[in-house]
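Some chains omitted; the rest stay in position.
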């Protein structure tokens, strides 16, 4: 059965390794959210919270965990429905695979090495001595600089810039417009003016990293800027020179990390977070949206707000601030009353 | 009379549909602000606030509302001088219109459809099955992905990336480096690592939307990210997957909107605002610069600051904070004095 014609639930159950409650011969032709799915689509309940939305859904079938019942249709049961959803979507939307080979309009330096199974799109530029690994997809209008290395299976979307000597690991995905290996921002003052400090280090991006659209990762001054295995970086993020981001970290959109800082393994930095230079964010730390940190963050800490406070404390302060203007008035009243009372009590001198 | 030679005030008055106070034969050759305009230029008073600046201007003529008098030169009168200014500037600076046709260096897929009145610039790439409407301007080095649709009269400046299956309405303007349709940022945890959730939805941009330089609008996970008619988006803005931005909204520079959030019609988000995921910002709401909101914002609300407070309250708190360190000291003093006073009063036990 082809992908356009859809799949029977029996086929899906087998392909996904799930159990099936219901009619194995029912056909679905697509995946859709609970709200919009129709009778020829399968939907998903990744969390018991969505149970009620699921019960009124018009979907023709469901993917759900074992403990969600009462669904109005056949159910594929998975103990980890979110992971199964990945495979379910991939069945209906198999990723496009460009034909291997180099577009005639691409400009590839004679001494660049492009693996036979790689594809290089229209008007891409592969500069001197660059290495493009097996199965790599270089989309149109990408620039790969001199001596850069693109690991097997990586995907560089249109308009990506990988500057000289940058190395990307395997299965790295770089979204359009991202710039890897621009000069770090380093100067030395000479009177009123600044002289540029040469930025001659590199960037090393390890396996399975994803880099968002228009994100910038600067090269090291000396030594490398490093993004370790599995880390996911969203759009418009700034990673400055000589930063090291540990494995499996998350940098959400518009995060900025200043020079020489370290982000520990598994740390999560939500949108618009700023990390000052030479700061270490510990393993597994979580920084809330717009948080700014200027000092080291211990492993596992969950901070938010200016200069990073523990989240519960930040929330308490935020609530208390609503009373602050009134508090000023109340303290003034207290001071006056106390003076009056002290005057009335009289006795052995002022209470001041 | 040509645009280089200038226009008489009579010609301008007729073309713009204004009345004229003063010499219809005077010639002006350009438009300039009050401070820099010279005797051969016309300037503008869009607001009575600028009345005084206007009175000392060297401009040869003025565009002004009916109630601004005492200007040192002839005056074109318009009840809506800002709107008239648009037409006035356009008279002196008619927008460049590239010659229709496809540059020989552009790479257009055989099955892409480019309208005869469209222009495709040097080294642009129009991928398989894309559709480029009438009068569209595709500037050099633009990438239009497979199956993308660019509506009539739209303008894509250099280095824009429109990925596969994205649809742009009519008269959409996309500034250089903007990326429309990159993958959303979605993963599923599998142990310590993250697995990528396929992002197979699209992006729909409706008519008359403007998208700033290096802004990123991600495709939906399933279903579409939507930007509705007339909305204006500034530079370096992040619009995440499955976001919906209503009609005639304003997103200023560096705003970030996280996944699945909704921004209501006519809402105004000033610079660097952050909106968390799954949040609804109501119609006509205004979020001040750098405001961060994590919960729904009612229609018409005007918020600012961390977690979004009403603007007047935020201002009062901000002012009161200046007294906070001193307040701590004063409360400590009050506590001590009260203890002393209570001790002096004595009587039936402690006041604690």
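Every chain is named by a letter (A and B) in the order it is written, and numbering of its residues begins at 1.
Just so it is clear, a residue touches a chain if its C-beta (ideal position, glycine included) is under 8 Å from a C-beta of that chain, and two chains touch if they have at least 3 such contacts.
Bear in mind the structure is a predicted one, so any value in this text is a computation, not a measurement.
A.B. asks: All chains share one sequence here; work out the copy total for the full complex from the 2 shown.
C.D. replies: 3
Quick note on the criterion: only the chains that are shown with their structure count from here on.
A.B. asks: How much rotation, in degrees rounded to the nearest 5, is required to superimpose subunit A onto subunit B on the basis of Cα coordinates?
C.D. replies: Superposing the C-alpha atoms of subunit A on subunit B needs a rotation of 120 degrees.
A.B. asks: I'd like the Å distance between the centres of subunit A and subunit B, where a centre is the mean of that chain's Cα atoms.
C.D. replies: 25
A.B. asks: In their complex, what parts of subunit B are in touch with subunit A?
C.D. replies: That would be residues 107, 123, 125, 127, 141, 143, 145-146, 159, 161, 163-164, 177, 179, 182-183, 185, 187-190, 192-198, 200, 214, 216, 218, 222-223, 236, 238, 240, 254, 256, 258, 272, 274, 276, 290, 292, 294, 306-307, 309, 313, 316-317, 319-321, 323-324, 327, 330-331, 334, 337-338, 340-341, 344-345 of subunit B.
A.B. asks: Show which residues of subunit A lie in contact with subunit B when the two form their complex.
C.D. replies: Its residues touching subunit B are 31-33, 36, 82-83, 85-86, 89-90, 92-93, 95-96, 103, 105, 121-123, 139-141, 157-159, 173, 175-177, 208, 210, 212-214, 230, 232, 234-236, 247-248, 250, 252-254, 265-266, 271-272, 289-290, 305, 318, 321-322, 324-325, 327-328, 331, 334-335, 338, 341-342, 345, 347-348, 351-352.
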